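All protein chains but one are shown in place.
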C-alpha cells in the first residue's frame, strides 16, 4: 500500500465534501487511484475529462503514486 | 469675389506660416481655391491627397466657396 | 520576477500597469473580466473563484513566458482574483506593452484565452434562485 495526500477542487471537492484527504492505495497508477476515489465519492467525471497533478506539476495518468506524494485531480477549468 | 476664412493644419500650417487667414477668391469651387493657395504658399500636396471641410464638416472639392465660410484643408491624419 | 499572480483582494491595476511602462513601448492593450449579472439565461448574484494556487501560479508563469516568446511584445502581466466576488467586480486583468498595437492586442487576447483554458481556477456561480453551480466547460461531455 502507498500513502498519498489527495486534493480536490470545484465540483470534485463539492462531491467529496472535503478539500483533501490522506489515502492508502494499492493502485499501480494514478488512473487506478482516481477510479478508487470515484467509487468512494461518486464523482461524475471519467478520468478522460480530468487532468492530474503531482506535487504541483501536471503528471500522467500512467504514473505510479509515490509514497507521500500530493496528488490533485483537475476538473475542466473555468477561470477568467 | 468671395470672402472666406481658411484654416491650415500640420505641415500646411508650417508651410503657410499662419494658422489661418482671410482670403478673397474668384475660384468657383474649393479645388480652385486650394490651387490658388497652393501657388501662394508653395504647398507640397496635390488636392487629391487632402480632404476639405467647410464650417466643421467634411465637404466636396466641387462645392463652391460661400461668403463667410470657414474652410479647412486636411492633410493625411496621424493621430493615435 | 513573477508576471502572473493570484489575489484574494480587489485587483489594483495601476501598479501592474506601472511595471509595464517602457520607453520602447508605443502600445498598451489590457483586458478585464468583470462579473456580470447573467450567464446563459440565468440571473447571477455573485461568483466564487477557487484556485489550485501552487499549480495555477506555475502554469500562469509558463503561459506568460510563452507569450513573450510568441509575440513581439515588451512585457505582460496577468492577475486573477479568488474568493467571493459581487456583480461588477474584476475577476481577471491582463496587460501587455509592445512597440506596436498589432502585437499588443494579439498577445493580450492570447493570454486571456490561454488563462481560461489552462490555469487551474474554477468559477462557481450563485444564481438569484439560490442555486450554486461550479462551471466546467465540458460538463456536458462528462454526463
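Observations, loosely collected:
By written order: A, B and C. Residues from 1 in each chain.
One rule holds in what follows: a residue touches a chain if its C-beta (ideal position, glycine included) is under 8 Å from a C-beta of that chain, and two chains touch if they have at least 3 such contacts.
Because the structure is a prediction, the values reported are computed rather than measured.
Here is the thing to keep in mind: the chain we left out touches B, C in the whole complex.
Only one residue in the set C:6, C:35 or C:56 touches the chain that does not appear here, and it is C:35.
Check C:16, C:79 or C:112 against the missing chain and you find that the one touching it is C:112. Across the interface with the omitted chain, subunit B contributes residues 7, 9-11, 13-14, 44-46, 49, 53, 56-58, 72, 74-80. Touching residues on subunit C toward the chain that is not drawn are 21, 23-38, 87-88, 97, 99, 101, 104-105, 108-109, 112.
In this section, only the chains that are shown with their structure count from here on.
Between subunit A and subunit B, the centres computed from C-alpha atoms are 74 Å apart. For this pair, subunit B with subunit C, the centres built from the Cα atoms lie 50 Å apart.
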